[in-house]
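Quick one: the structure is below, and I'll ask about it shortly.
Of the protein chains in this complex, all but one are displayed in their positions.
Showing chain A:
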Amino acid sequence: MADRSDLKAELERKKQRLAQIREEKKRREEERKKKESEMLQRAENVSEDSDLDRRRRETEALLQSIGISPEPPLVPTPMSPSSQSVSPPSETGSQESIDGGTVGRTLQWDTDPSALQLLADSVHGCRMQKLGASKIVQIDFMPKELVTYSKETQTPVASHQPEEEDEELSVTKSEPVPLQLEEENSQEAEEVHPRELTNEEKEQTTHSEDFLFFFDRSIRVMERVLAEDTDIFFDYSGRDMEDKEGDMQAGSNLSFNRHFYDEHWSKHRVVTSLDWSPQYPELLVASYNTNEDAPHEPDGVLMVWNMKFKKMTPEYIFHCQSSVMSVGFAQFHPNLVIGGTYSGQIALWDNRSHRRTPVQRTPLSATAHTHPVYCVNVVGTQNANNLITVSTDGKMCSWSLDMLSQPQESMELIYNKSKPVAVTCMAFPASDVNNYVVGSEEGTVYTASRHGSKAGIGEMFDGHQGPVTGISCHNAVGPVDFSHLFTTSSFDWTVKLWSTKHNKPLYSFEDNADYVYDVMWSPAHPALFATVDGNGRLDLWNLNNYTEVPSASVTVEGGCALNRVRWASGGREVAVGDSEGCVWIYDVGELAVPHTDDWSKFARTLMEIRANRGDGEEEGALELPA
């Protein structure tokens, strides 16, 4: 019943307001006679008089107790211009008007229904003025993109489409690049057959080996030619050199050559690994991990890029169902590309086949790897070679490229008989097939060997405070042998130089301000190595010049984190892969050319480093047996 009394109180207040209005009206009754009569008429129509009478009396009583003044200024409405004079109300004022209006109240109450309506109008009227639009309240739940898998099979098409469309159909089965489609159409348009081949014949031709082979080759050639923009007016006397190689002439050591990026396949993928082809120095393979924005696309993509031609499309595109974390050209098999994936499978692609999917894959079983494989390497000689792969659960497997169904041998890399090493990177010293070094997630580096009495993990090298991201063994071959040296890069912002003979770092390079993602020795210059970090910086360190700072440094356009760095086999170019799917090629100038005395200089540099290190305090430093 509290509600009722509340309601009543409300009503009373309204009626007080009414009383005021009515009073004003009464004063102007002469002008408002018409309205009054209307209201009177309305009054007769309503059958709530008795109720109102009751309320009237209650109101009178309550009015005495409640000293609340009625509503604030009422705005002039067409119905009651007189209300304007009611404002401003004051308690006393209202009371007075009420008192004064008591007499006339009867009159007012008679017109109650209309008064109520008036009230309503006036209330609305007064409220109308104060209304405003509120803010828009919006709620969004974003849709989830569902990954669906659908497999289509094509029954022999019994249609009479022209050749081009037939070609399109057959090519769509093997997921072509749109460019290829255009190319093939242009190709096909030229070959107008004198008679219409039957559909079976068409199918047969398009699927025949010869045709596919021809087709594949032709589109490549066409692409290269179309992309070529060599300057036929090139003047070798040097006056024209400025526009192209101005950077080189200016003496800069690191100059941007080109970058490789494919709109469709590189977008939103991180470059996880790079490798240069040993047989064709212009070929570079880059592996990419998954594109999270496109769950329907294959997770792992490999692209083989060609440095020789200016075309911006890759030579080959390969796919895999799982992200490819490491890739390498098979050293002794020029047609094969090997990739280690996130799922633990090793996939083998062949560029002789026309498939984009791997031709061979290792099984997903406990005999092989079940953890991501970050290191793949082919070691050995032409006749006796093995594929060595190490996964992050510490398992090392050795495979024969002919048979990937099971590893030839496998080994758990366990340190000190306790727990396996979580390997993130691996490197073999030059011309060594048995011993190698691995870097782990804990920041420790280990040597390991494949065969022999000490097969498995050998020594531990402690020094990094974060996971080791890259490891590189000294590669350059020259008068002095530095193959015991290796460098490591880590999340702890440093790059460290080690020798397999000491279990503590020889030197720590601390010029970086972000995670250092990769490091690699130059294959030509004994004292040169490259590092890349998360700030987009590519650094070249020449230890014969300075050991404190890099000798050359460049920040990649766009400033995204650089994930991988690889020297080309000649040591004149550096390929860098970044986190946005772009591969950048930089030319290295004079810095990369080794001089004959560089080796002896480096030997001296090493001695100095060792001497300095010996002066400093090294706890637990051990001279390890070579």
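Simple rule for what comes next: contacts are C-beta pairs under 8 Å (C-beta built on N, C-alpha and C of every residue); 3 or more make two chains touch, one makes a residue touch a chain; residues count from 1.
Just so it is clear, contacts and distances are computed from a predicted model.
Colleague: For the chain not present in this complex, what protein name does its UniProt entry give, out of "GPI-anchor transamidase", "Dynein light chain Tctex-type 1", "Nucleoporin 43kDa" or "Cell division control protein"?
Modeller: UniProt protein name of the non-displayed chain: "Dynein light chain Tctex-type 1".
Colleague: By the contact criterion defined above, which parts of chain A meet the unshown chain? Give residue numbers in ascending order.
Modeller: 2, 6, 10, 13, 68-72, 127, 130-146
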